[in-house]
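With one protein chain held back, the other chains of the complex are shown just where they sit.
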């Protein structure tokens, strides 16, 4: 039996010590009629066989190593320096539990403290928790923080339509029992200025994305100020990779910054796991959900780290907790910390700039093609929208013949953007690959 | 500059401390006419670009994961339990040097001590060194041990023709300056009995392979006794994987057992690195080449391990050393130790038996095919020879169309075995794959 | 030696990676949106590697030693799981790529759904939740949606035993429902009489942890479930303790309506120092339509030589997605690998040996440590870390002292209903030799507690750092290092 070390004689000895003859006797408390079901599962198999099977399954997928990838829409193929996975594979990190026992968990604790510090620096905020599940759930938690901050007295949430559709959906799922009014995302053409008009004294939180789902980068200073003037919290859903070059949301006066950390050293893995970033101002720290690592000293005065402010959490406060989150994304937060440490001040900026320049080059080139045009007006980062002469799915089928993974079909989420494709260009794309894309698109135009 | 941490200001500070202004001034001792050549090398490139290039290069190879592999001939595709590589990736193991400082090298030292122990158990011998480069060089070292044992007074070496051709060639390369007479490998039909006839009082060593290069397994008891009766040393080149079920050479009275450890948990890697096994009797230990780990205690009586009998080695004895070997195959020896630990008593035997049964089934099936016949008479392990109706290269080209990597063309090494193919079947091969091979061979027969 | 912070080993101008040069014309930048400073540390690759390698060495994991953390199922994490999750076709697949180009991932998810249904006795499974607590929220939202869909809007209360994990009440609150706590009886079961008092038309459901957090199988589980059902409520199962039930009993067969699995407990995916986890939710027939989508289904059946076509569907009355994309796919790969290797035969064996190990330790320790509910337990048991003869020694001290013996301590002070609780879950992957060594250590510590209490109170002694001042951490909040204000603390 795989992974069960017992020998037959040990089994017998132990059963005897426990005072039973057979395993069956251990289950007297279980209703006899449903005991020991015959499970319809495959036969046990060896590691050797199973790994071969899994290899074959994995190769039934298309992957972005063997295609040129222009698909983003919330999951990005960025470069991951080799060191990141080498650190994640350290047994002491990945086989540990949440660091409840600090004396033998300083590795995790210090790394989480560093993660928190890095996230504060990157987003320009004062405090960070030790992670949420992903960017979408982090946004939902931001909504809850705002609700709690206003003691559930304000029930209107403004979500920009250009927040990732999944994130908006998750907010709605989370809050379906809370009787909220969620507004602002009826039309993707509602910009920050129009959002200002929707703010009123019942508004608990105003949230926008940066860069937004359609690639745009806006200066949110006025919006943030308007929200705060009305007593609402202002939340920015940020792509942390973009913050390598973009003004941090802290400078827009954000009260909360959330985001998905996948772009910081985490492979896409068909969508997960990634890490949900959550940073805020010090004044909200006791309302913030999730774990927190703090610095302290041991009995000899040596610096060390512990989980702190745990009374906010469910295992102490139970139904009064700020959230139910327990297991978070520890190892993925570590991945981001390693990534940011090795990319560093200059590396992250350079990678972000590479993506920026390449995206703009691609946009410009495609914009010249017959039938295609760049939809975005104003500044964008590394994603942009093109209007297409044909359904996006048809175009993508054509691109795939050239081993190109085309962009995201925006018509799925925004009826007004039927036949519009969201294209992402990261630092992994070369000029040559952009030219290949342009050539392939040109063919589509001419068909 | 990759992997060089210096910042510009540190560079200046350090140059100043050293008392020079520019790097160039550090090289005054170097003849000016040849200083600072302009190197014709590719431009520096980023990890990102280089890894993509390497991925593409690697995919220009055929590999045994995506083909069904019947090629052996000294390199075998065995199952490697996942744990093996997980241990090899432990930074503390692979980034350490030879354990000259035992107090901070107990990990390597104890693992090597365990490797030595495991090799003794597997081969049925008394002592093992901490590895040679590979099986071929280990055989050459066995020859040298014998020569030294006889104080260079015996100069005849008998090598069976069914020792791997590479190993025989390496012995000849190593000893080309020693004036030896190397005999016994003129014809692959010379069996152990005929070798006995060649032994005389000038013979220093008799070496055979087990299973031999053509797959046979022989009882070498008589040969060993005859060698020793004549005062010669008896050496067995063993496949350690086969020793999972076969009688260990120690039981044939071998004086030295050598072999290639690739089959013990090491991927083929296009031929290397693997590990050269070398075990012998205690009485030869001071003549044995290579590093040795021994048990001892620290000043508090705590058990610990150190490199021992170092005076045999080059860094002390210099030109009087038993060998020049310094760097050996530490990490690969560790791989074998982990492999044997996890396979254990029952696992290794079962794997060997699987290979044995599958090979025999394949041999039997192929033997029934028109135009093909099993060449081996007597017992064999997991490799066997089939005589073919066509040149082996033609057959292999055909097999490759079915993603089958065919066997080794023996005509390359043994003119008498033109159109004979050496087929290896390991535990990785399924019955279905054997049937596919049979079907594909059948087609060749009918062409 | 303590390790400096990453900021403390940063040096201005140092570079960790080289990146390609720009190979396209540079575009203009919107100056007002470009940041001035990017205050990240500056290190070479070697600095980063050494830093995190050294940090890792300050950690204790399952791969270092025994980790009997109750309620956490710290079983061995097979290494092959890690390899599988890193296969290029899995790790580098985009979640939004065409389902036809993702048949490998979808097939894997489909089978995992099927297998989880089979071991749980459920009709539908959603793999989307990210962890156990996330599964709880999902499940409670499903219960809520179910009642609402039937026009039954007044069911706003969820009953939760006092032995439940804190996530249960917290999840309930998050869902917008209200918590009513139910006490346990003197045998560690739910107090049936109390329960009856609360049953009624306002009850949306009950959250049941079974085996409960005392490691005991609810002896009147059928009565409890029937009671809830008969008053119109649904039963939520906290599946954190499924390890004890594999192949032994299927929660769905007991009538549990919805349950979350912890792939990071029962199905061997690593805990990662606090995640990521994965908390799939299984439901009976009447709840299938409420599951969060997307879910994998067979769109076209297998035809000779042609494998089936898998696709993503969204259940009709879905509560909506609870996460981006499809959940923690990387964890699913690991759990799939594990279940595939264990197979039919393995399931029951896991439970049997997990239960055997827990009972073996219970029996070995019960003469010296008080086991308040001393009967045959399931995969874990709770004992008290306190003796009248050593009044100043507490569960925490025992926990810390265990570190000196090379063991990770059990969970302590949970469940709250046992004073000075030490909650021990050995899991099936530990050998008798390890259990014996652990029992010896605990017996030795019990002696020390009486003979030399300071040894425990000042423990641990053999760890990289001593007991830490948690009060100070909470009072003088230092939650991130501010590189600029730091005086060089690196020595």
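For clarity, chains are labelled A, B and C in written order, and residue numbers in each chain start from 1.
Quick note on the criterion: a residue touches a chain if its C-beta (ideal position, glycine included) is under 8 Å from a C-beta of that chain, and two chains touch if they have at least 3 such contacts.
What you see is a predicted model; the values in this text were computed from it and never measured.
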Omitted chain - touching chains that are shown: A, B, C
From B:122, B:205, B:395 or B:440, residue that would touch the chain that is not displayed: B:122
Candidates A:14, A:30, A:48 or A:306 - the one touching the absent chain: A:48
Subunit A residues that touch the omitted chain in the full complex: 1-5, 7-10, 44-49, 81-83, 86, 91-92
On subunit C, residues whose C-beta touches the chain left out of the figure: 1, 9, 11, 14, 18, 44-47, 49-50, 53-54, 57, 62-65, 76, 78-79, 341, 406, 429-431, 433
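Just so it is clear, only the chains that are shown with their structure count from here on.
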Distance between chain centroids, defined by C-alpha means - subunit A, subunit C (Å): 19
Between subunit A and subunit B, centroid-to-centroid distance (C-alpha), Å: 47
Mean-CA-position distance for subunit C and subunit B (Å): 45
Subunit A residues counted as touching two or more neighbouring chains: 47, 51, 55, 65, 79, 81, 86, 89-91, 427
Subunit C residues counted as touching two or more neighbouring chains: 14, 17, 19-20, 43, 45, 49, 53, 78, 80, 82-83
